[in-house]
Every structure is written in structure tokens, then in C-alpha cells.
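The complex appears here minus one protein chain, its other protein chains still in place.
A, B and C are the chain letters, set down in written order, and residue numbers restart from 1 in every chain.
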Amino acid sequence: MGRLSFVPEQASTFAPGVDHLLYFLLAVSVFFTVLIFGAIFYFAVRFRRRSERELPHPPHSGLTLEILWTVIPFGLTMVMFTWGAKIFFSESRPPDDAMQIYVVGKQWMWKLEHMEGKREINELHIPVGRPVKLTMTSEDVIHSFFVPAFRTKEDVVPGKYSVTWFQPTKTGKYHLFCAEYCGTNHSRMIGWVYVMEAADYANWLRGGQSGGSLAESGAKLFQDLACSNCHHSDNSGRCPSLVGVFGSTVKLSGGGMVTADEGYLRESILQPNAKIVAGYQPVMPTFQGLVTEEGVLQLVEYIKSLGTKPAAPASGGPR
Amino acid sequence: MITAAEQEREHYLNESYGIKSWLLTKDHKRIALLYLATVTLFFFIGGAFATMIRIELLTPQGGLVSSETYNKLFTMHGITMIFFFLIPSIPATLGNFFLPMMIGARDLAFPRVNLLSWYLLVIGGLFALFAMLAGGVDTGWTFYTPYSTTYSNTWVIATAIGIFIAGFSSILTGLNFIVTVHRMRAPGMTWFRLPLFVWSNYATALIQVLGTPVLAVTIVLVFCERFFHIGIFDPALGGDPVLFQHLFWFYSHPAVYIMVLPAMGVISELVSVFSRKTVFGYKFVAFSSMAIAVLGFLVWGHHLFVSTQSVYAGLVFSFLSYFVAIPSAIKVFNWTATLYKGSISYATPMLYTFGFIGLFTIGGLTGLFVASLGIDVHVTDTYFVIAHFHYIMVGGTIMAYLGGLHYWWPKMTGRMYPELWARLSALVIFLGFNLTFFPQFILGYLGMPRRYHTYSSEFQVLHVLSTAGASVLAVGYLMPMIYFIWSLRYGKLAPANPWGASGLEWKTPSPPPLHNFDETPIVTQEAYDYRGVIGEEVEVG
Amino acid sequence: MSGQNQHVDSATTYFLVFLALISLTVITTAVAYVDLGDFSVVVALAIATCKMLLVALFFMHVRHSTRLMRLVMVGGLLWLGILIFLTLGDFATRGLVGVPGR
Partner (left out) sequence: MASDSAAETLALREQFDTEAQQKDASTLGMWIFLITEVMFFGGLFLAYTVYRRWYPAEFAIASSSLNAVIGAANTVILLCSSFTMVMAVRAAQLGKRDALIWFLILTLILGAAFLGVKAYEWNEKFQEHHVPGPTFHLENAVRQGPAQIYFSLYFAMTGLHALHMVVGVCLLTFLIIEARRNRFSAAYMTPVDIIGLYWHFVDIIWIFLFPLLYLIDRHLGK
């Protein structure tokens, strides 16, 4: 048991900002608490009842006071709102160069996968100083990915992807908690985040088992599931080419456009006929139940690896 | 002085006897006492769960009960305390008893509906008790889907039915209050002569009527999803669990104001009577109750900041949440200003009032922390939130409830409670409460998630402090229970107006006659006008 | 009189309202088979609202009711609006920052 501290360690770029806002709020709160407690205590003593029959003169009007104690707190709260919103907004938008890690929550464990194919359970190793983006989903109920030292938390919801990001600033070992109640062993759905020096991280990545990078696993799955029978890279198949599809805007049959993000790709694998690309027939079978959430993530990563803009006549596409 | 003859006059307690005269009564005062007995029972059931939770959390490994049991304990603690104690507590007991009297009415507008709503609470409570005895429920009081609809193997359906039925009890109480305030006021009792307790109960009733049905339909959908396997929130079908959260919090956030608005009304009464001054800024306090009732409906999304709700919705809900802080602040400032140049008595109800203002201030200010997006992302679903809402609901509502109970006890029962013991209990509760819940703010900011059966050992010191506080708090709550019962037989006989209060409820004997007033009162004064109430006046100030 | 029976509408009025309601039902059904694009839901809801107003104003005597009763009705619909508007505000703005789940 360490020394008693009132704030957790500051181990991400967000942490100091959140704590500063906390100190501001604490200062405001202490001021008003002292003001109210002090006033009550002083009035209670100063104006205590001295005779059972006394009757005080009530003051007549307090309009100025009413306006003052409406406007001043309101101004203060607007500062709190703006400050908090600014932090929240930056927490919501991961930088483009962030290192991607995929997270699948299930009762009651965290499964994490690095781009390079390294998988972990209830442990996350990351290098210090690099922004890390987590794309997360759940296999069953709602969980929540919470690292107090980073001051970040985001729910992990079944049926969709959610994203959180942070940039660790300090090497060390930090708590990872599930913060959304998820059933019997909710309090055991915990783990550790290891923030390492870049070199140590590289070593760690190389060590131990590795089944190839995430994209490679995805490529293999792409073959195993026979996706490549229809999705030819040169658009000659019955289905659209997937080269460069990620991040592009896809025209749908029946009008409408959609941005091909992770959520769209996931939906197109699990419920292929939900949104049909213009000019194609709904012939793809559903892969719901045939491929796990992790498998979907690998496929998504593989499709992302096929480039983000339409490539010249395909060469290295799947065959 | 009270003569023996006066005590033998007929009043609502002795006008008829027997179990039937209670179970079939249409008298709002008797129904209030039925409610009092019911919610007290549920308070101690919920308290027993809390006790077990606190004992369990003494050690990080969680040796006392299994995880399944622990999860059921906090779920049933929440459900019992919120739906069967806090929501009916002040409106259905003190409100039921005194709202008609304060406006000079013989009864509520619909006495039979009033009795029906008590029965609904009891029936709902029996369903919930059945679920608890049969094996309990482990979804958390929030019933988040898909855990509650698909994954939990506990008694969700019975509990849901219980809450559904209790919800209608709450709706009918609210409906009755609204109609009563509109249609049953005595001659001369204009809106701005209404005691603030009436205003705040009126505002509460609006929330009950407008919010509770949404909870009801949400529970129906959870019930259908579990029982008939239809899917509204089921992600496997393409449903959205976050939609459940919207529907749930549309009621459950305003429900916080159902719990605390009546408490604010009690405090407005007490702070005036025990400083013998009209409430400072009467209209501001009255309108702030209405403002809280309205604005309280615009902020529910602040429970969803990390739920995958859209960023923009998060911004709007955070922004709106700060608006609801303002009327609460106005109330605190006005209560404090009421004390200025008053004639302040240290009677027990006033001690509870001091306690309320202090604890509510802390609870309200920490509300600013959780309304702030940047901080809420870190502290939501941690003990910080637990501490915050216990400061509001326990530090706020229960303090006010006990304060009001002491204040009106002489009117309700015709007996005085023992003053010395009562003051002691107020002190014990205040200290015990702070010791229990203040450490939880720190726990939460340090990152201790809520609903954890086992926890990391660095949190133990604060948990031990909290449990120590809880044992003090438990003693504090048992004391009034004992001396109130004692006072029913041995307490001093109460005069009609022991506090020198000015409300209409004090202008009739203690306990009141069956129809409250021997003749319909005609109101000619503003509320809280103490001239003419105090025997020989000595003006000060 | 105790003032409660002041407004007895004629049977003819009620019958005319009834006929209007039936006609609107026929219209809304027929118009559903016409392709109006996104407007079809607008038209359907507009007709339904007209029908609601007819029933409320005439059959439920809102025409003759007090200001308080009208306030109750408008307030109720306003609250329904709050529930729907603020929730849809979330659903309509999801994904606008271009990050899944935000």
C-alpha cells in the first residue's frame, strides 16, 4: 500500500489538464462551502434566539442580492462548461498518427490485439510518448474501458465500435478497470496497462508467440472464408473490389452515400445486404455467427491495409 | 396548558378504531401514516443491504459474500431506497399529511385515489420483496440492457413489475397533488401565499406525472424483451442499448428532483419557522422549484457522456446541466440569507436544517464536477458519483425528511419527541454521514469504480473509513426510530402550535380533527407572517 | 345550473366532425400509395394531427375548456417534444466528428 494520495498518477497528456480543471472546481467549491458554512455558523451564533417572544424585523427587499447570486454562479458554471468541453473534445478525436489497437470486451475479460498481431488478455503494453487509439467492441453486454492514470473512459458497446485514445507520458504499470457493471465478475474484469520505453516495447513486440500481423491474419481469414472468390482486386468479381475502399465514400444502390469507416466494414461483413454498393447485387451471405468480433477486426484491418485511396490497376490484391 | 378535556376531544386518530378503519381509510392523514410505516420498513430493509455492502467492503478480497450476492446487495439496496423509500418518502408522508392542511383543504381532491396509490406502493413493494426473497436481482438499479434483458439470470421480471406498479403509485400521488393545489385552496389562499413546501411538492408532482410514465413504458419494454423475446434494444437485431439509457434517464434524472425538491420544501419551512422570519426571496425560492422541475427534464444525457452518445449531444447536455445548478444555488443562498437578523432557535428540526444546507451544498457543488465533461469522463461510474448522489439523496433528502418529521411530529401524533436525544441524533447522523461518504469522493477520483465486489488494496484505507462512518450513521438512524416510538406513549402532550409557526396546519389542534379544520379557514396573510403568532412580541433586529 | 352543462354542442356538429374524420382516414390511406418521397411521412403526420385536433377540440370539448386545461394539454405535448427532440439530437449527430461511437 503506497502513500495516501488524493489524485491518481498523471500518466497521460490528458491527466494534467483534467486535474487542473479539478483544482479550479475545488477552489470554487471550497470558496462557496466556506462562505455558506461560515455564514450559517455566524448567523446562528450572532442571531440566536434570546427570548422566546422576540420577533425580528424582516428585511424588505433583496433584489440586488438575488441578481448577484444568480449571475455570478452562472458565469462560473459557464467557465466550467467551456473548460470541460474543451478537454472532452480533444479526448474525442484521436490524432491521425495514433497507434491502432483493437479491444474486444467480453464477460469478464479484455482481449487486446496489436496491429503487428500480438494478442494480450487483460494486459496492454504500449510505448511511452505515442498516441494510442483503441477501437473497441463487446461480445455480450456493455463494458467500459477505464484507465484512471490516463483519465480516460469509454463504454464498449455490443453491436458497434467505439473509440478512445490517450498518449502516455510516463512509463509504469497502471490499473485498467471495467467501469460499466457487466455481471457477476465485473470487479474481476480488470488488468494492467504497461507503458514502456519505445525500445522495450519493440523488444516486447518481437518476443513470444506471434501469428503474423493483424492484417496478415485478416488476409488469411479472407482466404479461409472464401471472400476472395468474389471480391477481386481488379473489380472483375461479382462483388466490388476492396482495394482502397477504406476511408472512401461509397455510392449505394438506391441512392445515398456512406463513408467506409470501421463501422461500415463491420456491418458489411455481418449484415452484407444492409447497404449494397451501387451496381452490385445483394449476393453476399451473412457472416454473423461465422466470424468472431476479433475475426471481424482482423478483416477490417486487412481491408484497411489495402490502401486508403483507389490504387492503380491492382497488382498485390488478394488472389 | 393542555387540559385533559382537550386531549379527549375527537381527532383523526381516535375517531374510529380497528384495522379496517385504517386499511379502508380515505383520510389523507391516516394514509400518510400508512405510508410512513411502509417507507420506514423499506428504509430499514434498504439500510440492511447497505450495512452488508459496507461490511463486505472492509476488505479488498471480498470474503464475506460471493460476487453474485454482492451484486444483488447493491442492486436491491438501490431499488429499495430509490423506488420504495426516497421517491415516496417526503411527498407521500409529510406531503400527504400536510399539503391539504397547509392550503386549508379538508382532504386531497381524490381521497380514494390516494388510498389506491398506497396500495399500489405496497403491491409493488411485495413484488420487489418477493424477488429479493426468491433469489434477488443483480442488474443494478439502472437495468442497463442487454445485461438486464438477455444475460442476467436473476429475478428481473418480478422486480420490474414491482417498480412498474410502484411507479403508478407515484403518478397518482402527483396527479392528486396537482389537482388539489389547483382546486382545493381555501378562500384567500392565493398562489403567492402558498407555503414553499406546497410549491415544491407541486413542482415534484409535475415531474412525477410527466416523467414516471416514460420509466413505466421502458420497464414494459425490458419486460417484453425478457419475457416475450421481442427486441427493441437488442444489438443482435440492430437495436441500440443506448436508446434504453435515454429512456431510462429521461425519468431517472428528474427522479433525483422528485427526491430532493420536497426536501427543499421542508427546509424552506423549517428555516423560516426557526428563525421567525419570512423566507428571504419567497418568489425566487418558489420559482426556483418550478425551474428545477422544468430544467431537470433537459439534462438527462449527462449520464451518457461515455456511453457512445454523440459528442454534440454530450456538449448540449453538459451545457444544460449547468442551468439546473442555478436554481439550486438560489435556494441555498436564500435560506442562508433568511437566517440573517433572525431569531434563531436550536431546536432539533433546525439542526437538521443546518445539516441539510451544508450537505446539500457539498452535494450540489460536486454536481458541477460531474456535469463538466472533462471531469465526468474520469469520475463517471466511480465512487465519486456514488458520493455525490448520496450527498444529495441521503445528506439532502433524508436530513430534510427527518427534520420535517421532528417538526411535524407533534402535529401528527399529539406528542413531543425527547429534545435532547433528538439533537444528539442530528449530530450523530451529520458526523456519521460525512465520515461515510466524504472518503468516497477521494476513492472515486483515485479511480475506484462503482459496483466492485473486490478492489485493489490501495483503496482499503478509505473504504475502512467509510465503513466506520456507516456504523455511526446506522446508530444515528436507529435513534429516532426508537425515541419516536417511545414518544407515542411517553412523550409530552403537544400544544396546537409548539414552535410558534404560522402555517394553517398549526391553527388547528394537535392531532387535527378528522376534517382538519372545524371551519374552512379564510386566509388574509402572506405565508410566514409571524406577527400575531408569538404571544407578546419583542421586536429585535 | 351549476355551470357544468353550459356547452352542449349540436348533434349536427358532431356528425360533421365525424364525417371529416372518416374522410381524412380515407385520404391518408389513399395518399400512402402515392410516391411523395420524404413528404409522405409529413403528410401522414399532418393528417393525423388534424384528426387529433378535431377529436380534441370537438369530441373532448377542448373548445370550451379553461385556460388551465389547455395549458395541461400543450404542456404534455411539449414534454413529449422534449423527449423526442433531445434524444433524436443524439442520434442525428452521431458520427459527425468522424470517429466511431462518438
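The definition used in the following text is that a residue touches a chain if its C-beta (ideal position, glycine included) is under 8 Å from a C-beta of that chain, and two chains touch if they have at least 3 such contacts.
Remember, predicted model here, so these are calculated numbers, not experimental data.
Engineer: Among the chains present, which touch the one that was left out?
Structural biologist: Computed over the complete complex, the missing chain touches A, B, C.
Engineer: Identify the residue among B:41, B:243, B:290 or B:465 that touches the chain left out of the display.
Structural biologist: With B:41, B:243, B:290 or B:465 as choices, the missing chain is touched by B:243.
Engineer: Touching the missing chain, which residues of chain B?
Structural biologist: 105-111, 113, 171, 175-176, 178-179, 182-184, 209-214, 216-218, 220-221, 224-225, 228-232, 234, 236-240, 243, 246-247, 250, 515, 520
Engineer: For the chain that got dropped from the picture, name the residues of chain A it touches.
Structural biologist: Touch set of chain A with respect to the missing chain: 254, 271, 273-274, 282.
Engineer: Write the list of chain C residues that the hidden chain touches.
Structural biologist: 1-5, 8-9, 11, 14-15, 18, 21-22, 25-26, 28-29, 32-35, 40-41, 44-45, 47-48, 51-52, 55-56, 58-60, 65-66, 68-69, 72-73, 75-77, 79-80, 83-84, 87-88, 91-92
We take it that only the chains that are shown with their structure count from here on.
Engineer: Once every inter-chain C-beta contact is counted, which two chains account for the most?
Structural biologist: Contact tally peaks for the chain pair A-B.
Engineer: Just how far, in Å, is the C-alpha centre of chain C from the one of chain B?
Structural biologist: 36
Engineer: How big is the gap, in whole Å, between where the Cα atoms of chain A centre and where those of chain C centre?
Structural biologist: From the centre of chain A to the centre of chain C is 41 Å.
Engineer: Can you list the chain A residues in contact with two or more other chains?
Structural biologist: 92, 154-155, 157, 160, 162 - these are the residues of chain A that touch more than one other chain.
Engineer: Going by the contact rule already set, what residues in chain C reach two or more other chains?
Structural biologist: Expected reply: 95, 97, 101-102.
Engineer: Can you name the residues of chain B that touch chain C in the complex?
Structural biologist: 182, 210, 214, 242-243, 246-247, 250, 297-298, 300-301, 304, 308-313, 316-317
Engineer: Which residues of chain B touch chain A in their complex?
Structural biologist: Residue list for chain B touching chain A: 62, 67-68, 71, 138, 140, 142, 144, 146-147, 150-152, 235-236, 238-242, 275-278, 280-281, 284, 305-308, 311, 314-315, 318-319, 322, 325-326, 329-330, 332-334, 336-337, 339-346, 354, 357-358, 361-362, 365-366, 368-369, 371-378, 380-382, 442, 445-447, 449-458, 460-461, 530-531, 534-541.
Engineer: In their complex, what parts of chain C are in touch with chain A?
Structural biologist: It is residues 95, 97-102 of chain C that touch chain A.
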